[in-house]
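With one protein chain withheld, the remaining protein chains of the complex are depicted in position.
Moving on, here comes chain A:
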Amino acid sequence: MTAIPTTPGTEPELGRARKRKEDARLITGSTRWTDNMALPGMLHLAVLRSPIAHARIASIDADEARRMSGVQAVLTGRDLADEQGSLPCAWPITEDMKSPQAPPMAVDEVHFAGEVVAVVAARSAAEARDALDAIDVDYEDLPVVLDMESALADDSPLVHSDLGTNRNATWTFDSAEAGTGGDVEQALADAEVRVERTFRQQRLIPAFMEPRSVVVDPTGEQFTMWSATQVPHILRTMLAMTLGVPEQKIRVIAPDVGGGFGGKLQVTPEEVITFLLARRLGRPVKWTESRSETMVSAHHGRDQVQKLALSARRDGTVTGLKVELLADMGAYLRLVSPGVPILGALMFNSIYKFPAYHFTCTNVFTNKTPTDAYRGAGRPEATFAIERMMDELAAELDMDPLELRRKNWIGRDEFPFTTIAGLTYDSGDYEAATDRALELFGYRQLREEQARRREQGDTVQLGIGVSTFTEMCGLAPSRVLGSLSYGAGGWEHAQIRVLPTGKVEVVTGVSPHGQGHVTAWSQIVAERLGVPFDDVEVLHGDTQSSPRGLDTYGSRSLAVGGVAAVHAADKVIEKAKTIAAHLLECSEDDLEFSGGRFGVRGTDQGTGLADVALAAFAAHDLPEGIEPNLDAEASFDPENFSFPHGTHLCATEVDTETGAVRIRSYVCVDDVGTVVNPLIVEGQVHGGLAQGIAQALYEEAVHDEDGTLTTATFADYLVPSAADLPEFTTDRTETRATSNPLGVKGVGEAGTIASTPAVVNAVVDALRPLGVDDVEMPCSPQRVWRAITGTRTSSDTAAEAGGGLGSMDTGGGFAAGSQGGSR
């Protein structure tokens, strides 16, 4: 590949639509996925999973499996019970939170279908997989708990009998108690208009492209783990804490990682089990999952029931918002499971000036795959609910939904604005984004067409959906995380090393898995230091080379990690300036740094950064007290979240006879602050929109009445393809974040958070004259038709999102042993 020639100073690096450095390697197959690793003497691990959602393990007979060709070891939960510990949950949201033991491998009881019950290590992956079929597990059925509301009833069977309840915790925020606003009950009692709705956030699966994989090598001085993870640093610390292994004896590497969307923000049972097997056998061990294993055992997302009540005056001014959530934890608490709905607690009020607000969330255990972070984590749920409510209020008042929003949102001259939830929004301009979106969308013309179609009773009705969203991202100020009882801080780390030849290495603590950080960080540092883009190398994802960091999630990498790199670069410049002044025999005050060069003001004298670096390396003649080399590191802890926002408009054509929904046009105008690379931002927005639209129209993890996941393949779990998505019209407005020197806000989750309500609002808007005021997600043709006709489902158990391969009818897709569901 030929490098694009760069002449410093011709075009600023920041804001430049560079193609990604990392792509040439990725798209030509020169990748280093974890599964590509092969070490001498390596064994392959295969995992036997429970096909039953809740059962006592009466016995496991693995004798035959142990005798099979190539098999080196077969282990059950009982074999590892003394050393496997309990998987960590880093977010105890309340002091009295109920927390079940979470063994990586089930010992006495399984609590969801897909839970690990035994593992085989063999010389080849195929031999390991074959041996699973010879393991005979005898299960004794226990009652299955699937529905959150009935799980909370006094007479409900229990997921974990030792906890005495299916309630994990209840977390509450009340504006009157917090002193941030009024009493919501009073507001509701005094309401001129009151809207009450219950929404269902269906269960979703973070369908990352690369299945999870882990390799552990125990043969060196340290245990080295390669894992397809978003969080190598967290993983290392948590492994040490969970297993009692000294932290310095563990090195974790996240090589090329193919997507995560929160789904790889986890310390997984398989990572711990692979580690234990490698330690026990003294040989490298690799585990790579099948897609169906991902679907049943990697954590799921969303799954909430949201009950909202909103009060307003007749003129449209909102006066209060009450939110009551049930959130499904699944069978166990994973890394941040209980905190995910709480991330939404501060966001339901969104961009609106509610004077009174109450939020309460009850987390519930069920016999399903555990839930945890999924792109947006808590904030898409909040945004969906409030944007749906605003459209419902507009309909109730017969107001234009955008007029209603204008009446209630924070004006551009009101920033910084402290919200009813206690957050301070530093910047934004909702008017500008909305005006631009309306212009691109052709709002008035579409409303006219809608009126025409309604008048003519057209079979295909047009709907227009609005979403004026904001989100809190850039996770996060450590003190705020502390106040929310989170188990760690939210700072980020960077190191910059200027090499003797003037080339630059940037070490970052964030861990990219498809975002393009290598390109963006190169641009940031090239701009700051005035060095060519191609002279910057970005190192990440290895706890050895990148010793400090908190990894990538929550749209935090740029706003926190990128800013740490800026601080480190500034420290390099500061040190270089001292040395340059010494070399040039002038005062530091006479030097100005520009385009990679220190110049003496008012003269043509100066020296370049590379010369200073070489001098600092040689160290023959350094000023008193100055250490050799031009390296610097910085940790950045943001003082506030960042608050991207935007206006998304969606037009749908809804076929009132078949219920089919077609997105006719989609316009979004996002304000993500300063943009480092518009091409990368555009990619993030497109992908985010696709995932948000997928929740609105296509995806759902469906369980049958036994707790078996019936959507465990991509033929059944309907990730949309290009054929299902419209052409996106995107644009940006820009207000700088004031919380960091780059002015950046973050863009990883914006599209996902904003788009779901825009689409559902559009579907409902199309059907409102037919008396429809809600359609449950995903808005499949059948669900839309049922909403129109008011028809109830003809069978309670008919699930509606499946593509219909029916792949999971015999516990298929993942290995379940010779009895495959005997009980």
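Note that in this section a contact is a pair of C-beta atoms (placed from the backbone, for glycine too) under 8 Å apart; a residue touches a chain by one contact, two chains touch by 3 or more; residues count from 1.
Keep in mind that, in the parts below, contacts and distances are computed from a predicted model.
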Candidate names "Thiazole synthase", "Putative tricarboxylic transport membrane protein", "Electron transfer flavoprotein subunit beta" or "CO/xanthine dehydrogenase FAD-binding subunit"; UniProt protein name, chain not shown: "CO/xanthine dehydrogenase FAD-binding subunit"
Per the touch definition above, residue among A:Trp33, A:Phe417, A:Phe617 or A:Trp785 touching the missing chain: A:Trp785
Chain not shown: contacting residue from A:Asp183, A:Asp458, A:Glu588 or A:Asp724: A:Asp724
Absent-chain contact - pick from A:Asp429, A:Asp670, A:Asp716 or A:Glu749: A:Asp716
Residue among A:Leu484, A:Leu583, A:Leu622 or A:Ala660 that touches the chain left out of view: A:Ala660
Sites on chain A contacted by the missing partner chain, in the whole complex: 657-660, 698, 702, 710, 714-716, 718, 720-721, 723-724, 778, 780-782, 785-786, 791, 793-795, 797-807, 810, 812-813
